[in-house]
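Note that this complex is displayed minus one protein chain, with the remaining chains in position.
In order of appearance the chains are A, B and C, and numbering begins at 1 in each one.
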Amino acid sequence: MKVIADICVIPMGVGVSVSEYVAVCKTIFTEANLNPQLHGYGTNVEGEWDEVMTALKLCHEKIHAMGSPRISTSIRLGTRNDREQTIADKLDSVNSKLTGI
Amino acid sequence: MKVIADICVIPMGVGVSVSEYVAVCKTIFTEANLNPQLHGYGTNVEGEWDEVMTALKLCHEKIHAMGSPRISTSIRLGTRNDREQTIADKLDSVNSKLTGI
Amino acid sequence: MKVIADICVIPMGVGVSVSEYVAVCKTIFTEANLNPQLHGYGTNVEGEWDEVMTALKLCHEKIHAMGSPRISTSIRLGTRNDREQTIADKLDSVNSKLTGI
Partner (left out) sequence: MKVIADICVIPMGVGVSVSEYVAVCKTIFTEANLNPQLHGYGTNVEGEWDEVMTALKLCHEKIHAMGSPRISTSIRLGTRNDREQTIADKLDSVNSKLTGI
């Protein structure tokens, strides 16, 4: 089952700057071939369900190992079985409505 | 790695009533021994990371099989390595601040 | 427009324990007559849209005043115009499916 996920990882107990941790997660997602796309409040990824969850688990393990004792992550997860759809397809679909094409 | 998760599954393309699907998920979480606790906008579960993710995948598969072609789920996921903490512990901690004990 | 919201406020830069801040928010929601109901990963509230947003803004202002320089909140917001529905109605609806009534 393919999934498109939007992931926002918040390390706690490490101060207010968390960009270092977000960068580490992006690298993990890249190495897992999940096509990570950073935005201003999270990261989009896409791939097989199990691969996404394994990579996300690795993010938590790595961030704990970097010194954060507690992590709170918010995720949106989308699956569909009517047709294949990528992150790029979703953006194209909205943009076509905006431009009237 | 233990995780406390808060899960809100939204089946799309099946009308506005989704309680049937939420009930199915709760049953899946109960059978997986994840201590599900329903609230007004989701379900709390707790257990090992892989078991939570496997049960959630089963929820998506089941809801698709029930006829929903698309599902959008929002999740909060908490892990910590400084100490063990249960859902009940978290509630106790807030409630103790409210009562001044 | 009535709204049911599920709110999880995460103060950053204040260590790993956040129950004190959650308790303060619950008090703010109670004083705003938003019927707050705490669960293991957030708080359900219900009321008029503007009243919910005003109370949530007050939570952010209060938590900043208590010393947290940064706050990241995740929210689920539900509105409907087909019928009135309360938090209790939502729970009843799922529970009736679980018991087979």
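Here, a residue touches a chain if its C-beta (ideal position, glycine included) is under 8 Å from a C-beta of that chain, and two chains touch if they have at least 3 such contacts.
The shown structure was predicted, so the numbers you read here are calculated from the model rather than taken from an experiment.
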In chain C, positions touching the absent partner: 1, 13, 49-50, 53, 57, 60-61, 64, 69-82
Chain B, residues in touch with the chain not shown (by the definition above): 8, 10, 12-13, 15-16, 18, 69-70, 72, 74
Touching residues (missing chain, whole complex) on chain A: 4-6, 8, 16-17, 19-20, 22-23, 26-27, 37-42, 44, 46, 74, 76, 78, 80, 82, 87-88, 90-91, 93-98
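Assume only the chains that are shown with their structure count from here on.
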Chain pair that, of all pairs, has the most C-beta pairs in contact: B-C
Chain copies touching (chain B, chain C) - same or different residues, decided at half shared: same
Rounded Å distance, chain A centre to chain B centre (Cα mean): 19
Interchain centroid distance [CA atoms averaged], chain B/chain C, Å: 17
Touching two or more other chains - residue numbers and ranges from chain A: 13, 69-70, 72, 74
